[in-house]
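Not every chain of the complex is shown here; the ones you see sit where they belong.
Chain naming follows the written order as A and B, and within any one chain the residues start at number 1.
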Amino acid sequence: MTSTTASSGPADPRFFTRSGPFDGQALAEAAGATLVPPREGSLPAEGYAGIAPLQVAGAQHVSFLDNRRYAHLLEGTKAGLVIVAPAFADKVPAHSAALVSSTPYLAWSRVARLFHPKAPAQPGIHPLAVVDASAVVDPSAEIGPFVVVGARAEIGPRCIINSHAVVGEGVVLAADCRIGCHVTLSHATLGERVIILPGVRIGQDGFGFAVGPNGFETVPQLGQVVLEHDVEIGANTTIDRGSVNDTVIGAGSRLDNLVQIGHNARLGRCCIVVSQAGISGSTVLEDYVTVAAQAGLIGHIRIGAKARIGAQCGVMSDVEGGADVIGSPAMPFREFFRNVAVLRKLSKKASGPAEGGSGKG
Amino acid sequence: MTSTTASSGPADPRFFTRSGPFDGQALAEAAGATLVPPREGSLPAEGYAGIAPLQVAGAQHVSFLDNRRYAHLLEGTKAGLVIVAPAFADKVPAHSAALVSSTPYLAWSRVARLFHPKAPAQPGIHPLAVVDASAVVDPSAEIGPFVVVGARAEIGPRCIINSHAVVGEGVVLAADCRIGCHVTLSHATLGERVIILPGVRIGQDGFGFAVGPNGFETVPQLGQVVLEHDVEIGANTTIDRGSVNDTVIGAGSRLDNLVQIGHNARLGRCCIVVSQAGISGSTVLEDYVTVAAQAGLIGHIRIGAKARIGAQCGVMSDVEGGADVIGSPAMPFREFFRNVAVLRKLSKKASGPAEGGSGKG
């Protein structure tokens, strides 16, 4: 990396605003963690100014250890305060205070958010936005430049619609949604606090056609897309609207980038779909299902609650709740890796004599 | 799903306009189907008002049965008119009329389109569009807000260019094309009735470079993209222009969302490419080829007419016309599933004694 592109560390002020300082007690409350003063010295009267990784943090910084593979960094850190799990509490250096939490990653997340809160909506409609006269935009919402809001659309309190986004005719957004740049929303209803990253396409025609005498004929797609409360959608992901019923993403679910959701698919609560995975039309995911990266699910199947679909998995039939599957076609994790081992063994055996040349047997 | 996000059924008037009512004979003609009056009662003088699924339809609705897995719903429906295949004609309730068709899904598609026609172009150029003085825009075309039309571009009769789309220099659109929001068209020629969903990228540089003394050097990409009549392209799909020859998508072909088409690829007529599939540079698909979701085709190969490439298939060499292949590397369907079965059997056998512990043999 050249010096011109070197990073100035996390939370570069070019990009991130900063709150604080905060004292240890305030951070403990935000984190839901227990504050343990340093064994040597005392808590700084001026509080902590920001966050930093273990290796670069100083006395004014909060740092954290989440992954035990980085435990060796704990000993040498100069961080003034470290968030750790109970098992590591006594390994924090003597000069550092600790925030002890049984969920240190969650605690870290909340502390980082305290220092770097999301910018609130700046109410108002940019003069270069095009908002239909029949649309209802809450006065506390922020509408960026080059945004289009269609007829009868409704945009709730404190929503942020970033530049170039399109909110189509009749689309409804509840409070506190954040819509990224260049997003296209049509035929959709959004719950509260829905977050959509740039370039997402929601509500376009599903892939439905009948074979006619002169080629394919498009079947009208007459449903919509429903994104329930607290759904988050990654960049350039596509979600087609339903053909007769709706396409539904359940409350709290999170989709990563470049994911495809076919028409009439229904995801339950708190599902996770990782990047480049695809879920075909009319397939149902119950609650808390995880679909790993690049996995593909055929249409018209049902995935039981808390099932986990592995990366690149090809799922051609129903999966029971709680199951762990991988492979294409999908099978239980254990079976997949046993198959891999067996085939490797057979393959070595087969090639061994052939290459070795003994030829016997 | 919370009550705030519950759907009001298909064809919600928030999103869809409605035509009608239509009487049974008009619907039969549109559908190319045979009208069978109800066994009890008579055809309603006022006609039918709209469409609905079997479970919720009333006397004023048209419904349909296409998939035999839903045949049990037919008996209890209250729909005034049901579209069915001949085999189900006598299972339609006595109070319902029937539209009998050997292609009920196609018939349904046409009836649904009659009730919910596509909105026609609203001629005119939005005052916030930027149209080059040398571009030729037919007066019947609709140009939305924030659209850019480049020098010497030509936009045919009744085309609809939705907001934020870019029609690059010299790009030509024949009549009745519909270009979605945020689409980028460059170096391209479109036939009639081409439909492009939001976020599609057409005509950008292909992935071509030579190794030079100081790194890679881009090879100029001097072809274009040709989309023939009636092509439809799904959201966020990418089609690179040719390097020397053109990239061509044949008449009537349909691409789903997030598909990648490399430079110089040529698809024949009525090909289907499902979501997240990728076709590498210079590969040729003859007519009526189907490529299922997440399949990948290497470059410089030829896929024969009517071949079907299965989901997640990895195709490294030519495929004969009419063949069904799947797996990575691709093989005939039958061989693939036989391999899966054989490996499972070997794997169980191998693990059995080891786990069982007899150790003999």
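Definition applied: a residue touches a chain if its C-beta (ideal position, glycine included) is under 8 Å from a C-beta of that chain, and two chains touch if they have at least 3 such contacts.
This one's a predicted model, so the numbers in the text were calculated from it and none came from an experiment.
May I ask how many copies the whole complex comprises, since the file places only 2 of them?
Number of sequence copies in the full complex, not just those placed: 3.
Criterion: only the chains that are shown with their structure count from here on.
How big is the rotation relating subunit A to subunit B when the fit is done on Cα atoms? Please round to the nearest 5 degrees.
120
Could you grab the centroid distance between subunit A and subunit B? Build each centroid from C-alpha atoms only and quote it in angstrom.
Each chain reduced to its C-alpha mean, subunit A and subunit B end up 28 Å apart.
Would you tell me which residues of subunit A are touching subunit B in their complex?
Within the complex, subunit A contacts subunit B at residues 128, 130, 146, 148, 152, 164, 166, 168-170, 172, 174, 182, 184, 186-187, 189, 191, 199, 201, 204-205, 207, 209-212, 215-220, 222-224, 226-229, 236, 238, 240, 242, 244-246, 248, 250-251, 258, 260, 262, 276, 278, 280, 294, 296, 298, 312, 314, 328-329, 331, 335, 338-339, 342-343, 345-346.
Can you name the residues of subunit B that touch subunit A in the complex?
Against subunit A, the touching part of subunit B is residues 1-2, 4-5, 7, 10-12, 14-16, 51, 53, 103, 105-106, 108-110, 112-113, 116, 126, 128, 144-146, 163-164, 180-182, 195, 197-199, 230, 232, 234-236, 251-252, 254, 256-258, 269-270, 274-276, 293-294, 311-312, 328, 340, 343-344, 346-347, 350-351.
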